[in-house]
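All protein chains but one are shown in place.
We call the chains A and B, going by the order they appear; numbering starts again at 1 in every chain.
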Amino acid sequence: MVGDGERRISRGGFSGGIRNLAYDPAARGIALQILLVLAIAAIGLEIVSNAVSNLARQGITSGFGFLNHTSGFDISQKLIAYANTSTYARAFWVGLLNTLLVAALGIMLSTVIGFAVGIARLSSNWLIARLAGLYVEVLRNIPPLLMLFAFYFAVLKALPAPRESIVLPLSSYLNVRGLTVPKPMLEAGAGYVGIAFVLALVLAAIIAGWARRLQLATGKTFPTLWTGMALIVFLPAIAFFAAGQPVQFDTPQLGRFNVMGGLTLLPELVALTLGLSLYTAAFIAEIVRSGIVGVPKGQKEASAALGLNERQTMRLVVIPQAMRIIIPPLTNQYLNLTKNSSLAVAIGYPDLVSVFAGTVLNQTNQAIEVIVIVMAVYLFISVVTSLLMNWFNARMALVER
Amino acid sequence: MTSVLRIGSGLAMALVAMLPATGADAQGTLQKVKDRGQLACGVNTGIAGFSAPDDKGNWAGIDVDLCRAIAAAIFNDSSKVKFVPLTAKERFTALQSGEIDVLSRNTTWTMSRDTSAGMNFAGINYFDGQGFMVNTALNVKSAKELSGASICVQTGTTTELNVADYFRQTGMTYKPVVFEKLPETIAAYNAGRCDVFTSDASQLYATRLTLGNPADHIVLPEIISKEPLGPAVRQGDAQWGNIVRWTYFALVNAEELGVTSQNLDQMLESNNPEIRRLLGKEGEFGVGIGLGNDWAYQAIKAVGNYGESFDRNLGEGSRLKISRGQNALWRDGGLQYAPPIR
Partner (left out) sequence: MKEPANIEPARSTARRPPVRGFDPLGWVRRNLFSSPLNGLLTLAGIYAVWLAGSAVIDWAIVRAVFAGKDGSACAAPGTGACWAFVAAKFDQFIYGRYPEPERLRVDLTMLLGVIGLAGLMIPAVPRKGWFAAYFLFVFPVIAFYLLTGAGFGMVPVETERWGGLMVTLIVAIVGIVASFPVAVLLAIGRRSRLPFVRWASIGFIEMVRGVPLITMLFMASVMLPLFLPDGVTFDKLLRALIGVALFQGAYLAEVIRGGLQAIPRGQYEAADALGLSYPQKIGLIVMPQALKLVIPGIVNSFIALFKDTSLVLIIGLFDLLGIVQQAVSSDAAWFSPSTPLTGYVFAGFVFWVFCFGMSRYAQWMERRLSGGERR
């Protein structure tokens, strides 16, 4: 302590110099940062120079030129046109879209299951609460990779061989190769249906806004949900018939090995979506439960005193307030689900990692480029999701006040 | 504070001990292997008949035997080998970076791998070819009938490209289902996810055994590709390449000359000059590749001749019961042919 006092005095006394600079927090901060910059730069330089010399020595070409080469392999699920004569770049987009598809489906499904289980855990029904608790404790303590294996083979086991396909209405087939439904083929005039759909969405939004103002002004409620849904269903339907049914269907038919034609929902996609959703739902359930528990009891009592029934209390009072607690950890779970979708590689779903960091990497030997691209894509997805959820969170917080 | 420093430096030293620095080009691979006292051999993470650990955890298989033979040729001790299990993806990097000395991992010899991936192949210890396996219930007799079928494939191999080529060339369609690793590929085929499982023929036979009733599955007669599988070494070390190549040739020659691990010591007394050269009783062939003259004797003693190794791991002596076929000696109508030792 004495030394400390002296230090202060001597600095105040203008007899500083380099020695005192070492004790100056600001100077030390700058020195530390310079050191850090230098260290990072040195490591970066070392890595780059090693990589360059190693690649040169082994005769591995570098750069992204390989993306324009012909891929030569096939992919089982493609949302955009792709064949084995397409380029590696095309394969990348196929993989990326497949990843986004499974992430989107998984997020929706896990949210629904997670909220259901989370609320069930607080149910007054003893058995239901226990079962929900069991669900959470079992599923969240098993590695997701193992769960995917289990789900995949369970899905495969449950479904019949193609020749014993379960024939569903509208000439759809369900078998171990997936669910095949007629594939709509758009013709001229289909655009009107799209326009009608957009129109319906806009109208629904306007009605929702009006209903809101009505409620704020008069307290009267208007069935926004039902009106909106009716609009979105009927308006395009009317346009569809008015335009003379501009859609043809590619009806699936049972071939020698498989159901040919139509649009097929692969069992890999189903298993991956189910596995990821059920796993993530266990975490979401816990988040939802703690969110609901986190809403003060007085709120429920006040809402009961206002004469709202249990469901209204939940929907109008508890959930909106719980959302404030729920959203930040929920974002993390969504991101985890997206990242875990990379486990698709183990069960044969052609996602980004499987197609690009798998087959393409193996065939081109461009390890650095391929992995950098894949990491950058995941990073981008996670930044965008975070930003979206932050925006949503801010909006919820405002509604709060 | 000093104790913390000591512990820290201890940890640092411990970490350094885990990074055996290997001056790749400064000295030959043989010298490096001798200094280390151990051969580092890259093998498959698990494929029956080629390299898989048994109940006791000892590696076994025809690729593994080759590694043991090389270790025996160098050290007179077939246990001085470290097996590094590698996935398809990392096998070439492991060889290029010096993590392993020889890659004996059912790897197909192709031109691009031999010329531009920084490695050289040293021989072909198994002639394979890609085939198709289907369930007999489908009543398929030929690959030509497979149009529209779902096909299970393992990624990271030449297999995926061969299928695409075959179907494009024959104008048929198919639905691929691609897996990262063999176990899932087989499980999916078994569960009926695909009509067809395609892989190297040897793997098809091995796989058939894992299925509920092997008789329910047949391997179709068409072989759609050439898959010469063999050991590979780093480019630029001719001496090391010679050791690997000639150890393999010695095993094949031994079979041709009737030298087995059983009669090895009697054979030392043989009058046949070819056998005498093989076993180091005449000539300086071992010294010529930097080893002892009894190198081949040691290798054969460790794993037997090529035929014994094949039989034990893949043939009648194993559960796989794969016939020699293309891998029979040339004089029996196969392709296994080793240049003479002289």
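We take it that a residue touches a chain if its C-beta (ideal position, glycine included) is under 8 Å from a C-beta of that chain, and two chains touch if they have at least 3 such contacts.
Quick caveat, the model's predicted, so the values are computed rather than measured.
Visitor: Given that one chain is not shown, which residue among B:Glu90, B:Glu145 or B:Glu222 touches it?
Guide: Hidden-chain contact among the options goes to B:Glu90.
Visitor: For subunit A, which residues lie in contact with the unshown chain of the complex?
Guide: 1, 4, 25, 29, 32-33, 36-37, 40, 47, 50-51, 53-55, 57, 124-128, 131, 137-138, 140-146, 149-150, 153, 335, 339-340, 342-343, 345-346, 353, 357, 361, 367-368, 371, 374-375, 378-379, 381-383
Visitor: Contact with the hidden chain only, please: which subunit B residues?
Guide: Residue positions of subunit B that touch the missing chain: 4, 7, 10-11, 14-15, 17-26, 45-49, 52-58, 82-87, 89-90, 93-94, 96-99, 180-183, 186-187, 190, 206, 209-212, 318-320.
We take it that only the chains that are shown with their structure count from here on.
Visitor: Averaging over Cα atoms per chain, report the distance between subunit A and subunit B in Å.
Guide: Spacing between the chain centres: roughly 42 Å.
Visitor: For the complex, which residues does subunit B have touching subunit A?
Guide: The contact residues of subunit B facing subunit A are 88-89, 92-93, 96-97, 116-118, 138, 145-150, 152, 155-157, 160-161, 163-165, 168, 174-181, 184-185, 187-188, 191-193, 195.
Visitor: How about subunit A: which of its residues touch subunit B in the complex?
Guide: 54, 57-60, 72-76, 84, 149, 152-153, 156-157, 161, 176-177, 255-258, 260, 267-268, 345-348, 350, 354, 358-359, 361-363, 365, 367
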